[in-house]
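A single protein chain has been omitted from the complex, and every remaining protein chain is retained in its original position.
Up next, chain A:
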Amino acid sequence: MNSPLITTKQHQKLLSKRVKRRDRLLLNVIGYTSLSLIAMFCLVPFLLVLSSSFTSENSIIDKGFQLIPSDFSTEAYGLLFKYPNQMLRAYAVTISVTVIGTAVGLFLTSMTAYVLTRKDFIWRSGFAFFFFFTTLFSGGLVPWYLLVVNYLHLKDTLIILILPMLLNVFNILVMKSFMSSIPDAIAESAKIDGAGDFLIYIKLIVPLSKPAMATIGLFIALGYWNDWYNALLFISNENLMPLQYYLYKMLGNMEGIRKAMLLSGVVTNVSLPTESLKNAMTVVAIGPILLAYPFIQRFFVQGLTIGSVKG
């Protein structure tokens, strides 16, 4: 039945190509659909908050939170910025903690990591184990809490918001595996020229590690920006509340805000747009992360790729 112009072999080839095209198509359909669905699933809850923050309170009470505001309103933001002192203070705390913590943390992380890459350092593996052991066994929350509160007396200080997250073993290991890819010859030739170890680290290793520095720096900064846990444990002074903890407090204490606003005369009526206000606060607390996200995202992707190669 075959057309005489096409040999069996050619026929098979054509057939297999068609089959291949069909399975490609099927995979594309599955792929594009499920990827889009999952991506929407990740984005939609966030959009819901954004949209709710721009919806009038009455509309929320009537129709609930909606993905597209049925009654657009900036009332919540207006109210938030009419009484900005506490929010600004929380911002100031978070920004200082993030800047100081990231600068010091990055310096200590890279310096520690560098020493651990030095193959000629005879106690290298001993120290590596000293750091690593802390990820295996921990004293737990209670001794740490008592140490900070009763012995170090760091409750309600900025230090306790910075100190605990300065270093972590994961960051040291990622940095170390990146630095291990820098040829030893570079440090050795500098040594012959009489450069000391610290000078080699500052003048040679740091500039060569820029990609890893950027990535680890952003990881540290994100950790500080999003931290609420240390504040939950150790901060009760309102002036020292970082942004995320301030948001946490406010979400749970709308009644308190209403009273504060009544006392200060910002609002005169008894009701407050509680629901839209909560959402506006959430958006403001995400704030800079959202603006920077498109630009910083690739550094994180890069970092995960470095981290997945074990050094």
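Simple rule for what comes next: a contact is a pair of C-beta atoms (placed from the backbone, for glycine too) under 8 Å apart; a residue touches a chain by one contact, two chains touch by 3 or more; residues count from 1.
Operating definition for what follows: contacts and distances are computed from a predicted model.
Q: What is the missing chain called in its UniProt entry, if the choices are "Stage III sporulation protein AA", "Multiple-sugar transport system permease YteP", "Pyruvate synthase" or "Spore germination protein"?
A: Going by its UniProt entry, the chain not pictured is "Multiple-sugar transport system permease YteP".
Q: Thinking of the whole complex, not just what is shown, which of A:Phe54, A:Tyr77, A:Phe178 or A:Tyr201 touches the missing chain?
A: Answer from the full complex: A:Tyr201 touches the omitted chain.
Q: Touching the absent chain in the whole complex: find that residue among A:Ile95, A:Val115, A:Leu158 or A:Ile182.
A: Final answer for the missing-chain contact: A:Val115.
Q: To test your reading of the contact rule: which positions on chain A touch the chain that is missing from view?
A: 16, 19-20, 23-24, 27-28, 30-32, 34-36, 38-43, 45-46, 48-49, 52, 60-61, 63-67, 108, 111-112, 114-115, 118, 121-123, 127, 129-132, 134, 136-147, 150-151, 163-164, 166-167, 172, 196-198, 201, 222, 225-229, 233, 244-245, 247-248, 251-252, 275, 278-279, 282, 285-286, 289, 293-294, 297, 300-301, 304-305, 307-308, 310
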